[in-house]
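The complex is shown incomplete by one protein chain, all other protein chains being positioned as in the whole.
Moving on to subunit A:
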């Protein structure tokens, strides 16, 4: 890891920028960004991070995770953190063509330093569809794709984010991965790196200096280093076992859980880009974690327990955020925002504070619940009244029981009736297709539900311009959920079901035109499924796809299913498994899953029981998992395993009016 070659490439880049689309995304200079000196390791060792969100700048810049880590790291005077994002294919070509000095390497947008010059290259994966973009960035950076080929001149390549709860498909390309909340672990890693540098970058017990550093990270129990684990396979292709190959390395690596969110009120200095991005607002995370127990939801499973921010911290963060950023729209983020114990007080307090200004508030991710309409009323007091979105997820009551999202049809109709009678004209409903045990009839019930929604809306509002948009996503089984054993629905059946649903809606003369229908074909979901539940052998597919030109797989205009099918055929040629084996195959209880050695805190037996309850065909054996925030613990295992506990209000406190300076 050299401290040289860290000079800015901007003078080389600048003459080339006029030839690419939206050059502003590559120049940095965002409000509240931090520019630090590179420092000199001879006098006192610095720890330098290049942080990446592996998607285009317009998607990556607003990402809260990267912004928080960037700020937490840069608060230390011995750490430098800079950001980098995926470059679009036109820029990739320009960088490969380069100039008289050769190709231009992957660079950070802050000081335009080459990524390879940093000590650590941390990549945040919200979705598995960013994996090919990781390979592009490594290759442009001049870092060998395979961890095994890297030398002392390369950074430690580290993955985080939700997808890192099963990093096995990209294990060959990673030096390390971390699970869970990043705020504390990035500092702990930085400490290990600094200590190792202060000691003169030693390699002990026959290890290379690079392996020594990885070993120190691995034995801490907090960082997963794939190279210290061997995976053995059974003749039929299933995993036989995953075992440490180096003494001192733990059998299981645990996720990190940040307690006391009030002590970590980040971002304090929200980044404000010049380029247009997908989220033009300031967001405050009002709590982390969710214990609703929806069986399909990986986020809800891996972020437990629930930890709320207090009403006062939320108020302070909103005020600070809008003043520092200039955003006039504030989103209150979480996995189920209306579940905050004091959400009513928060909503009223904020609406009071910003009454008469143009500050608008929004509450994404709300449940189907009439209470949310009064919240939405509070939030639209000052500004616009946009559409309302509810996510029943399952079309039929039976499906909603399978997924443990117990919303009755009555609840939904009552909720939308309240919305339409309060002046909303547009309601959006979100569903999934391809859930375990689902039949055509379950999906067709989505149409019935939408029609009832329109009928009720017309009745209570007395108007005909009522609209309902039905949005449908394909279900993808995810690791660390009760559905991790489930067979994914093949894309042909998914497409057929959605076609039947669409035909049913369109054929309806009375309601059809009031119902909008949004869905995607089932094929990208199959690839997401492959990457979600894949093992180390899937890395060969990712590499084959990338070599064939695969980039930006989360973008429909770039995604190619055929390329992935071809990549799976070549990548898995010498194995007994194939694409279907990873996706549409149901797993048995005894099977070793690729992520079993990665501990999200959830008890595997509890997950299995919950899976069995979900698919139990007996309609009388309703086993509802309620929310442990207000009902007794249902023993998912997280709190005792992780030594954590639920942190919730109510605090009983209120937001006071702000005194204007």
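Operating definition for what follows: contacts are C-beta pairs under 8 Å (C-beta built on N, C-alpha and C of every residue); 3 or more make two chains touch, one makes a residue touch a chain; residues count from 1.
Definition applied: contacts and distances are computed from a predicted model.
Student: Given the options "TIGR03936 family radical SAM-associated protein", "tRNA-specific 2-thiouridylase MnmA", "ABC transporter permease" or "SusD family protein", say which is the protein name UniProt records for the missing chain.
Tutor: "TIGR03936 family radical SAM-associated protein"
Student: One chain isn't shown here. Among A:326, A:549 or A:576, which residue touches it?
Tutor: Only one listed residue reaches the unshown chain, and that is A:326.
Student: For the chain that's not shown, point to the residue among A:30, A:184 or A:352 touching it.
Tutor: For the chain that is not drawn, the touching residue is A:30.
Student: Consider the whole complex, including the chain that is not shown, and state which of A:6, A:187, A:259 or A:275 touches that chain.
Tutor: The one listed residue touching the chain not shown is A:275.
Student: In terms of residues, what is the contact footprint of the unshown chain on subunit A?
Tutor: Subunit A touches the chain not shown through residues 10, 14-19, 22-24, 26-31, 272, 274-276, 280, 322-328, 358, 384, 423.
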